[in-house]
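Heads up, one of the protein chains got dropped from this complex, but the rest are sitting where they should.
Here the chain labels run A, B and C in written order, and each chain numbers its own residues starting at 1.
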Amino acid sequence: MSHDALKLVTIGGGSSYTPELIEGYIKRREQLPIKEIWLVDIEAGMEKLKIVGAMAQRMVKAAGLDWEVHLTLDRQAALKDADFVSTQFRVGRLPARIKDERIPNYYGLIGQETNGAGGIFKAFRTVPVILDIVADMKRLCPQAWLINFTNPSGMITEAIRTYGHWDRVIGLCNVPVMAMLSEPELIGKTLDQLTYKFAGIDHFHWHRVWDESGQEVTMTIIDKLFGDNDAGLPTNIFDVPFFKDQLAAMRMIPCGYHRYYYRQEEMTAHGLAEYRENKTRAQQVTQIEEELFELYRDPELDYKPKQLAERGGAHYSDAACEAIASIYRDKKTHMVVSTLNQGSVPDLPSDHVVEVSAQIGAAGAVPMAFGHFQPAERGWLQLMKNMELVIVEAAVTGDYGLALQAFTMNPLIPSGATAKRVLDELLIAHQAYLPQFADKIQALIAA
Amino acid sequence: MSHDALKLVTIGGGSSYTPELIEGYIKRREQLPIKEIWLVDIEAGMEKLKIVGAMAQRMVKAAGLDWEVHLTLDRQAALKDADFVSTQFRVGRLPARIKDERIPNYYGLIGQETNGAGGIFKAFRTVPVILDIVADMKRLCPQAWLINFTNPSGMITEAIRTYGHWDRVIGLCNVPVMAMLSEPELIGKTLDQLTYKFAGIDHFHWHRVWDESGQEVTMTIIDKLFGDNDAGLPTNIFDVPFFKDQLAAMRMIPCGYHRYYYRQEEMTAHGLAEYRENKTRAQQVTQIEEELFELYRDPELDYKPKQLAERGGAHYSDAACEAIASIYRDKKTHMVVSTLNQGSVPDLPSDHVVEVSAQIGAAGAVPMAFGHFQPAERGWLQLMKNMELVIVEAAVTGDYGLALQAFTMNPLIPSGATAKRVLDELLIAHQAYLPQFADKIQALIAA
Amino acid sequence: MSHDALKLVTIGGGSSYTPELIEGYIKRREQLPIKEIWLVDIEAGMEKLKIVGAMAQRMVKAAGLDWEVHLTLDRQAALKDADFVSTQFRVGRLPARIKDERIPNYYGLIGQETNGAGGIFKAFRTVPVILDIVADMKRLCPQAWLINFTNPSGMITEAIRTYGHWDRVIGLCNVPVMAMLSEPELIGKTLDQLTYKFAGIDHFHWHRVWDESGQEVTMTIIDKLFGDNDAGLPTNIFDVPFFKDQLAAMRMIPCGYHRYYYRQEEMTAHGLAEYRENKTRAQQVTQIEEELFELYRDPELDYKPKQLAERGGAHYSDAACEAIASIYRDKKTHMVVSTLNQGSVPDLPSDHVVEVSAQIGAAGAVPMAFGHFQPAERGWLQLMKNMELVIVEAAVTGDYGLALQAFTMNPLIPSGATAKRVLDELLIAHQAYLPQFADKIQALIAA
Partner (left out) sequence: MSHDALKLVTIGGGSSYTPELIEGYIKRREQLPIKEIWLVDIEAGMEKLKIVGAMAQRMVKAAGLDWEVHLTLDRQAALKDADFVSTQFRVGRLPARIKDERIPNYYGLIGQETNGAGGIFKAFRTVPVILDIVADMKRLCPQAWLINFTNPSGMITEAIRTYGHWDRVIGLCNVPVMAMLSEPELIGKTLDQLTYKFAGIDHFHWHRVWDESGQEVTMTIIDKLFGDNDAGLPTNIFDVPFFKDQLAAMRMIPCGYHRYYYRQEEMTAHGLAEYRENKTRAQQVTQIEEELFELYRDPELDYKPKQLAERGGAHYSDAACEAIASIYRDKKTHMVVSTLNQGSVPDLPSDHVVEVSAQIGAAGAVPMAFGHFQPAERGWLQLMKNMELVIVEAAVTGDYGLALQAFTMNPLIPSGATAKRVLDELLIAHQAYLPQFADKIQALIAA
């Protein structure tokens, strides 16, 4: 990282999140000597790319910066000699996500972007594409860092390391960010007064917190969370409270997505209600996105509109910018990232990806050792991580039996004939994006 | 084990299984120099003890043996200087099991003796009693072996070792026995031509099989199981087939109880149908037991009646006799038992109990190393074993939060308000047998 | 293993051990339907092959058997469609072993066939050859079993599995056999009354023993070993007693080779005395071999002469025959073999080779779980196994730095300039057999 004229590339540059990303770069103009920003998208995303790309150019200009903002469909030209590549694409875009949600819903199951059947299929669609990108990077920018915030972020990072054999990657999520933004004030502290330790896997981790006098304040925060307080939840998660007795035994703070596993009944009911009103999250987001792009079209708009916050992924792009700056400037920042375990979560294999408190600097992510979990969380975590491994292997190999194993393991999918039917329907529904499963899909269609 | 006048004790001697046990001893008369058999029960089981005890005495006499058969409610007298103690008691007897089944059923959940909410409560009721027995054994017969086949057998064995600190214990189950009795003929072999390797935990294990030429025949057996064949299922498990695609990815044979986890939908539907007809398994068994005891009352009956086979636990007692003979005679028999892991299942902690192929001899059980599982089975197994640890700790401590954690982890119980309600109702329903939860139950009743 | 006309191949067929091997086959004539025995050797061993091969033919004939005994230098013809391949070759023959012993001795270090600097170089010479044999077997007899008793047996087995990727291998040693032959009578028992559990790595393992009543008798045997008793030592190990205080803390019986590590001072002194008298073990063995081959030349001799027992490897070949018969007949025999760990020694990685009590049958070796060692033995064992991994990697790659690492780790070689000089001299001395180190040796010679 000795460049002083950085080339930053974003795959999925036509995303509605791009303005946050650009804002994040601008905010760090002193830290990052940016020369070029390349926003890459595919044919189908060209229109959105043009809109949001023009807006990005306006934002840069309004900031008085001479950065080049390139809009392109030519991924290879973009990747050539890149310093940092961030990924925020969505294979099949929102229409695919709507299927991920509504097909399980139809059968009474949770339909969610990164959890349950939908999350598995998002991985199935995304893994082949990310491995393709990694193959390009090996040729075109072998020294670049890959900052992934394409979901399911943990599994995508796992695929990049285990099947792509690419080490210079950091996987991001905004959920830990939101916890650290909201919790301190619950106990009358600021973030810099606290020590956070997170461990687990993406969208399935826990954390503990200590104050500046060394006292653990985890239970104090839990108590406050059961008061009348904001839990720091992403807007895409319905806010049903955890059982306090359970958290008292746990003595850790679960992440927002744990609601799907700890309050499955209520989360299902809530999701099915949205389904029946034609308002699943993907449908809401489609609406929000339309409105956002309407705003972005405004040739006067040259700053991130506040409506973007409703989009659900707030802070994701900012986290990406912070990761880039931390690596480039060797800032040794505390961030919670998906990275190689290396023992930091000793209940999981050392050579696979976990999401954990880490120090981010020039040498990448150095994870902080969390120690063993108690049996309850250890069991959950081992199930979920192994399920991730099965999903990623199925995504790479196109093995139907493994796909069925993943569905069977998933705690949000009761096993049996319905589960198998949902699997089969999703395979058929996403046929265009699942080349690895082509034969099986043909057979299913023929049957 | 140098005695030549063995004292064998059975706690829960009034059980309907006792005739199988006695038959097992008689069958091994050449191997076991028995002097005394003590059948122990509690006040509430006195009548059954008298009936089945008298029958045991007739069986021994009919076999021309001079063994003493003592019937007693005095556990301490029975345990004094015992050589082998087997346990087959049921805390709360069948009425408690009916609650374990019907209360979850009422809320649409699986009601089962060793799985789901019912299995958790069977552990909650049994653990305090077994630890009490172990405390007696330490004083009265510190050299004795404890052969446990009280369910949930794996968790009870875990409690005995981890909280009772008693090493001379072997936990038994008839499920592996039945697989080894039924599978060989599917492929035209006899058991002695095959090598079986089982590993996992009680009621949640898998196995692989090799023939006498060293070829693995696991997939051949699986193929046959999908033909029109007997799967070697205990009679208490409904026979819905596994998905063949799943087993093809697994390349191992799951145990019968895996149906609850791999075909949850169908198993639930079947169980609820039985519930609606007032024919849950416990209710069926109550009926069968009445009939059995009617038979046992016949002063002419001096052999195990064939109707006992329907009871569901066939081969359990015979396995206990074989374990006793194998230890006493140092037979180095292959049996599948619950014992300390010691590395044989490297995906689980070395110092906890697993169910695994072992060599049974004078030195107890020597487990055979199985090696690592593939991710899918590894994840399932780690979840289930950790759940066992949570259940046993909750059973010992009476911690309500841990009980809720166990309910939440259990794959057969969707988490949420209903799950918590079932937990609370079961606590109240079993109040008489749950002294460790007394305060919480009081609070629940008061609320 | 469905053949009923077995083809057995021995690489290194010209060895003086061959008569024991033939005797072992003859002893098992009822168990093994042998059709052909192929004794393979290399050009340099042709004369010995002829002598011992002719003797083998006489032995078979004297036993009234119609087995074909082929003598050949054509390894590929021999391996074609083999059922069992045993390896007992010695790269560089006894002259190389003399160098392995005398060069370290010259510098005051222990010179030994499988330990210290000599053992490392025996591995360096042998690993490339065994991997070549495995490559042949993949083409010519992919279903065959490889029974290795070429030393250092554990490292050779490790190389076969880890670098040869060949699973159907069992590594043998006579040290456990000798312990089990000599110890029982020390305590007035027979072997079949005892349960032995061995664990560790080849030439560096410990064992515990239980009697038929389940009492551990390890300390009783230790007490007797400190009496005036035969320790069951191979004749190549000088009999200095262990410290009893140390064994009392250990509560296990170390193997004979532990003397090098637990009584290094005395073993060194003894070895250097032999060195000064020109009687290192290899020199003694050279003499013994000459005498043996003199005997073997006798056209009347058609049985194994008793003088072979002095050779040091007694029972090695018999163990090989027993392993073959146990696999072929699925005998499920207890043997102590080098095989994949699979968790049986949880203090070492699951996916590397250990030497451990195992059940030998049609499916190969099923290791028995030993559980964790206490810290002292755990530390020793982890050092030694990791040293094996370094040695094998150096043997495969020819990396000089790794060779130096291995020398530095070895507890019998004090690190420093002398150690490096011994390494360099041995490299040069064995140049003909170390193609992987060719460049480094050239550089050393040039320097």
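We adopt the following convention: a residue touches a chain if its C-beta (ideal position, glycine included) is under 8 Å from a C-beta of that chain, and two chains touch if they have at least 3 such contacts.
None of the values given here were measured: they were computed from a predicted structure.
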item	value
Partners of the unshown chain among those that are drawn	A, C
Residue among A:G64, A:G214 or A:P299 that touches the chain left out of view	A:G214
Per the touch definition above, residue among A:T162, A:S182 or A:Q359 touching the missing chain	A:Q359
Sole residue of A:K7, A:R75, A:K197 or A:R281 that reaches the chain not shown, by the stated touch rule	A:K197
Residue numbers in subunit A that touch the chain omitted from display	1-2, 193, 195, 197, 210-214, 216, 327, 330, 332, 334, 340-346, 350-351, 357, 359, 361-364, 366-372
Touch residues of subunit C, complete complex, unshown partner	243, 245-250, 261-268, 375-376, 378-380, 382-387, 389-390, 393, 399-402, 404-406, 408-409, 411, 414-420
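In this section, only the chains that are shown with their structure count from here on.
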item	value
Homomeric contact subunit B-subunit C: same or different residue positions, threshold half	same
Centroid-based (C-alpha) most distant chain relative to subunit A	C
Core chain by centroid distance, with centroids computed from Cα atoms only	B
Whole-Å gap between the CA centroids of subunit B and subunit C	45
Rounded Å distance between subunit A and subunit C, as computed from the means of their C-alpha atoms	54
Multi-chain contact sites of subunit C, meaning residues that touch two or more partners	none
